[in-house]
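After the structure tokens below, expect a handful of questions from me.
Of the protein chains in this complex, one is absent; all others appear in place.
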Amino acid sequence: MIVVMKVGSPEEEISRLTEEFTTWGLSPEKIVGQHKVVIGLVGETADLDEQNIQEISPWIETVLRVERPYKRASREFRHGESSQVVIPTPNGDVTIGEQFPISIVAGPCSVENEEMIVETARRVGAAGAKFLRGGAYKPRTSPYAFQGHGESALELLAAAREASGLGIITEVMDTADLEKVAEVADVVQIGARNMQNFSLLKKVGAQDKPVLLKRGMSATIDEWLMAAEYILAAGNPNVILCERGVRTFDRSYARNTLDLAVIPVLRTLTHLPIMIDPSHGTGRWEYVPAMAKAAIAAGTDSLMIEVHPNPAKALSDGPQSLTPDRFDALVKELAVIGRAVERWPEPQVALV
Amino acid sequence: MIVVMKVGSPEEEISRLTEEFTTWGLSPEKIVGQHKVVIGLVGETADLDEQNIQEISPWIETVLRVERPYKRASREFRHGESSQVVIPTPNGDVTIGEQFPISIVAGPCSVENEEMIVETARRVGAAGAKFLRGGAYKPRTSPYAFQGHGESALELLAAAREASGLGIITEVMDTADLEKVAEVADVVQIGARNMQNFSLLKKVGAQDKPVLLKRGMSATIDEWLMAAEYILAAGNPNVILCERGVRTFDRSYARNTLDLAVIPVLRTLTHLPIMIDPSHGTGRWEYVPAMAKAAIAAGTDSLMIEVHPNPAKALSDGPQSLTPDRFDALVKELAVIGRAVERWPEPQVALV
Amino acid sequence: MIVVMKVGSPEEEISRLTEEFTTWGLSPEKIVGQHKVVIGLVGETADLDEQNIQEISPWIETVLRVERPYKRASREFRHGESSQVVIPTPNGDVTIGEQFPISIVAGPCSVENEEMIVETARRVGAAGAKFLRGGAYKPRTSPYAFQGHGESALELLAAAREASGLGIITEVMDTADLEKVAEVADVVQIGARNMQNFSLLKKVGAQDKPVLLKRGMSATIDEWLMAAEYILAAGNPNVILCERGVRTFDRSYARNTLDLAVIPVLRTLTHLPIMIDPSHGTGRWEYVPAMAKAAIAAGTDSLMIEVHPNPAKALSDGPQSLTPDRFDALVKELAVIGRAVERWPEPQVALV
Partner (left out) sequence: MIVVMKVGSPEEEISRLTEEFTTWGLSPEKIVGQHKVVIGLVGETADLDEQNIQEISPWIETVLRVERPYKRASREFRHGESSQVVIPTPNGDVTIGEQFPISIVAGPCSVENEEMIVETARRVGAAGAKFLRGGAYKPRTSPYAFQGHGESALELLAAAREASGLGIITEVMDTADLEKVAEVADVVQIGARNMQNFSLLKKVGAQDKPVLLKRGMSATIDEWLMAAEYILAAGNPNVILCERGVRTFDRSYARNTLDLAVIPVLRTLTHLPIMIDPSHGTGRWEYVPAMAKAAIAAGTDSLMIEVHPNPAKALSDGPQSLTPDRFDALVKELAVIGRAVERWPEPQVALV
């Protein structure tokens, strides 16, 4: 932590601060610059809050953090190595991580009925997906829009899991529903709007199922990693980070701006595995293939893609869903890039 | 709802769509332009989703909504009149609304101990505040930061309420805590990070205490009003909208960008009363007086201002808190503007 | 300048850097933290570029600037005092600055014909404006939109100046037009889109007329002050900073987000006077009164307001223009706030 003093700070004030910091168990070191004095704080500073330090003297101009605010999520925590998340599914364990082949998650925005979800599961599984996504509880901007079938949809997901052998990824929105969701889900999803629902983060951190943590609509990378830190600190080491587009000034064509540069950025900051969601990330199925291919070329560990048997009749998010036929075609295109970067799953080659 | 067809759309496709819309109970009306055809949908379109309509034909270029997506929150719902929220407090009813004097909410970010919260309540009450704010449950970016004293802080708020006669405004973060919070609070606050926590919105809508709904960090005005609609639709008509700064590209000085233009904008869209929070809205107490005065001049109905007896020792948000002495001085400055716009409470004149 | 080294940086590399910095004439001071080493650079660092320093070693994690990058624009440059810009007009000198009454600039987006501009000048002058604004050269998003009457419009501005006695503020877009513009204008305006047109900044800095520097649509405050620094460094000390709204994620109602918090922020950073433009800042005349009043309460030194005798027929920016009658009414409302903050021009009292 670096404390920058204002021009003209009185010598006594600097001495007073130096003593104060010493009582905190820190070793303050003073650098006298041409115009300004800065004080470096040596010691255990990770838990200190820049804003609180700033307030201890009106002569402090600014406080700069040198240490990163997250620990367990940091790449250093694993000594520079990446980590992976192993997810048991009926078809066997699937591992998501930097050293492993790319996994695909596919399925509809929301679970509508048994036939639809089982059929979608079979189709995306046949095309090569390892996981079925599908919402039982849906965050919707309007109270008058379809809110998901809730508990009964969880049963349908269980049926689709059995029928297809795929792992299930589904969202939890309320701490009160977590137990039920975790019973069915192989991976519990925290949606973008709940990325800083800290009560929910603590509770998914205190249970055993892996967690897919979507980036908030306007969350910085540091805030996203701090949200992951909540889960890790609560005891659950299995967190996957999912980029799904951020909000910018232009939403005329793509609904969000898919920030693919998080891939190389996150590699330097964290050991956690990465997923990219080009369906929410762009909001239109026409843009999904280009961005899914780009994500693979940029080094993603997994992809989440919306597929619906009949997008025109979808109860939510129709315009960003691919039909199963288009998804089949897309997986073939993805395989070309996936093989070029040597991250395409071998058994899947036969299927494609 | 206006459906714009792509250039070159086949006549049969337009006929097919026209028939489809008719089966939905709508009266489609076709306008043949120089290059494009548009179809106007007449009938009950408020519940239709633009995105779903878009998907029914690949020849649809875009779908434009003509009706606003919210009903109960709209100004038309009250025939163009504003509404007000009446809040019973130990000192009597306080009314927040466009036709009423400005109310001030003041207090610390979080409740730290009894002495501190009671003392703050007395000081801000003496200066003219009608409500005490103070967090029992605190949303914090870091899991390692102080998270609020929770349930025990609620008791301290009750003590401060009794000691000062002020109404209490405090945040609820988890549906599981709502009952306890609503027992103590005169107004239940939904924080910016939970503005789209739809489970929580439904539950605060299903109880009786008035709700202060903070705008999400990157929420559009329509999304904010739709969040209010969740509460209204669940049966609670007492919602106050609180602007607390949005996230933009520049956070070097002010932490957020306080969007004061929401005041005239909301007046045309909604009947709900408005509060402005310049403390979170700027993130530094030095900027609070200018923005609080601006908010009054722009027509706000109420203000929320952070006050802490000793900001340097605050467990959270110190840099944006005023001391009680500075708050006293600020209220005097606010009174000057408040009287100029004829919205300053009369009995308070004596106090200032 | 603070150089933060990566965790595990080799001792030799730190020594090498220390020597390198010494050869630059700096005194490097090393602080050994618990995990990281930081090097403070003491000496003349204002001209150093953080990015270039970063590149001198792959072991540098980040470089933090302690000194502000601007000098002449900084408040310290005037020893903490504000500066003012004195502008001679036919009606006498007008001074814009923190210690002076508020000045109003009013007029149409573009100069359309002699009658219209002379009439507008008279009306806004009668209402209390000191300056007439009006575009001869107009930046327009579309090449097919009206681009301003150019040189002939300058003559009409000169006529309006003579007829009304008001000072003239008009925009220059091309270095080739500067001489002609400066002949007529009392203040030369640099528009938001040209805030970082550095060729133009240098040239307006090398002439004598005061410069109104509008903030770029997504310019940070530091970038804005650096743009002012270009003009100051080229020799022209008379710069007024004009906030006109920034671009954010929500443009459904207000076209831009008027960032009024720049007023208290700029007061701590710079000595330069401030103008607020609520017309461009919101994009709709209905929102202008609330934001103009707010700007005065927040402490602006001057206001720029669009007025057009017949906004419905305006060749550009109609929706944000007030009619002269509405402007008359607005000035009366502004006077109420202006007097409350004791910054309303005395002679004008008679007019209002």
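Which chain is which? They are A, B and C, in the order written, and residues in each are numbered from 1.
The definition used in the following text is that a contact is a pair of C-beta atoms (placed from the backbone, for glycine too) under 8 Å apart; a residue touches a chain by one contact, two chains touch by 3 or more.
None of these values were measured; they are calculated from a predicted model.
K.L.:
Which one touches the absent chain: C:S27, C:Q54 or C:S82?
P.N.:
With C:S27, C:Q54 or C:S82 as choices, the missing chain is touched by C:Q54.
K.L.:
By the contact definition given up top, give the residues of chain B that touch the hidden chain.
P.N.:
2, 4, 7, 29, 31-36, 38, 40, 42-45, 64, 66-67, 76, 218, 247-249, 251
K.L.:
By the contact definition given up top, give the residues of chain C that touch the hidden chain.
P.N.:
Touch with the absent chain occurs at residues 46-47, 49, 51-52, 54-57, 69-70, 139-145, 147, 173-176, 193-194, 196-202, 217-218, 223, 226, 229-230, 233-234, 247, 311-312, 314-319.
K.L.:
Give me the chain A residues in contact with the hidden chain, please.
P.N.:
218, 220-222, 246, 248-250, 252-254, 257-261, 263-265, 268-269, 281-282, 286-287, 289-291, 293-299, 336-337, 339-341
In the analysis below, only the chains that are shown with their structure count from here on.
K.L.:
Looking only at residue numbers at the chain A/chain B interface, is the share used by both copies over half or under half? Answer same or different.
P.N.:
Both copies, chain A as well as chain B, present the same residues to each other, with over half of the numbers appearing on both sides.
K.L.:
Distance between chain A and chain C based on Cα centroids, please, to the nearest Å.
P.N.:
40
K.L.:
Could you tell me the distance, in whole angstrom, between the mean C-alpha positions of chain A and chain B?
P.N.:
27
K.L.:
Mark out which residues of chain C touch at least two other chains, giving numbers and ranges.
P.N.:
Where chain C meets two or more other chains at a single residue, that happens at 218, 248-249.
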